[in-house]
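Selected chains only, in their assembly positions.
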Amino acid sequence: MPKTALIMIEFQNDFLSEKGALAGAGIWKRAKDHNTVGKMKKVLEAARKAGPDKCLIIHSPIGFREGYPELAKTHPGLLKGAEEAGGFKKGEWGAEITDELKPLSDETVLDKRRLCGFTDTELDGLLKNLGVENLMIGGFVTNWCVEATGRSAYDRGYHPVFLKDCMDAFTDEEQKFAEEKIFPVIGEVLTSDEAMAKFL
Amino acid sequence: MPKTALIMIEFQNDFLSEKGALAGAGIWKRAKDHNTVGKMKKVLEAARKAGPDKCLIIHSPIGFREGYPELAKTHPGLLKGAEEAGGFKKGEWGAEITDELKPLSDETVLDKRRLCGFTDTELDGLLKNLGVENLMIGGFVTNWCVEATGRSAYDRGYHPVFLKDCMDAFTDEEQKFAEEKIFPVIGEVLTSDEAMAKFL
């Protein structure tokens, strides 16, 4: 059973395409400038090659049902912003995972409806059941869903490994803050190359 | 927002068809003798007619990925029995919901991997977020997944409404025990007709 999991957070069209509902947030532009998807893809391919006994591959997109019932009582803030922009509607193009990282049929896809990938999902149960310890995390947005998932991972006893070149924040300042002030205090901060060498 | 939800547990081919992987457990035979699916269907149709502001419709099938990774460290018992029988494989016919109760595209389907419908699923988050209070529960098997879900519902502050003619146990004795000794102590025990009159 795998000791390591790769969690890819919100690599979806609404973030990554210039035509996505959340394009205004500019993640697509920063991801393009940094080749974030290309780097994530290298890790994904290495994980696929390493095989399921070495690394569990988890896609963690966000998605809402028609009418956003999951956010009915949610207070203003980031999630409501996604609703107002009409983003991440399950079953539509915008919520789909970007073509370069399309899940294979035997990979695990865990839809989430909150910032943290553990909230109200199967994630903790699945990882604990398999005995996974290390969580390599990439995706969007660095200070939000990525950090929320990493913080919760630490609290639940996992070792978060933050793939610093496989994620983007809204600004350089925010990316830098997460990389330097938050992530090292609860886990490891590695480049994709370093992480592949160490865990795959 | 709906005050009531209908939770239909494991109305799947592996239980309900004579050709299902779990046919040996005899649920298909008991369900046929009692017209359990027909009665559940009447409630489902009434819930559909009542509309989403009155009743949230939730299908709660059980399903496992290739190789049953969700059960890797699970100890012997009912779940391992399902694995040994090759039951409830996601994406295969046996794990599909029976034709009579096929989910509509706007209905909520929450896969589970455990006996209780709340364990490691979105169920509690979704219900709390919508303010649902009453949970009408039917399905299989009365003393197992149905009872586990009802017990947990009570512990989480919901009012379980057990649809006694929309569920089956392995034996009459077990059905009777749940109906008389367990369910009334933590919720209401109603026939489908009584429940439709009261909650839909």
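Chains: A and B, in written order; residue numbering restarts at 1 for each.
We adopt the following convention: a residue touches a chain if its C-beta (ideal position, glycine included) is under 8 Å from a C-beta of that chain, and two chains touch if they have at least 3 such contacts.
Bear in mind that the values here come from a model prediction, so they are computed numbers and not experimental data.
Counting all copies of the one sequence in the full complex of this file gives 4, of which 2 are shown in place.
Here is the rule we use: only the chains that are shown with their structure count from here on.
Mean C-alpha position of chain A lies 32 Å from that of chain B.
Looking at the complex, you find that chain A touches chain B at residues 1, 56, 65-66, 69-74, 106, 108, 113-114, 119-122, 124-126, 129-131.
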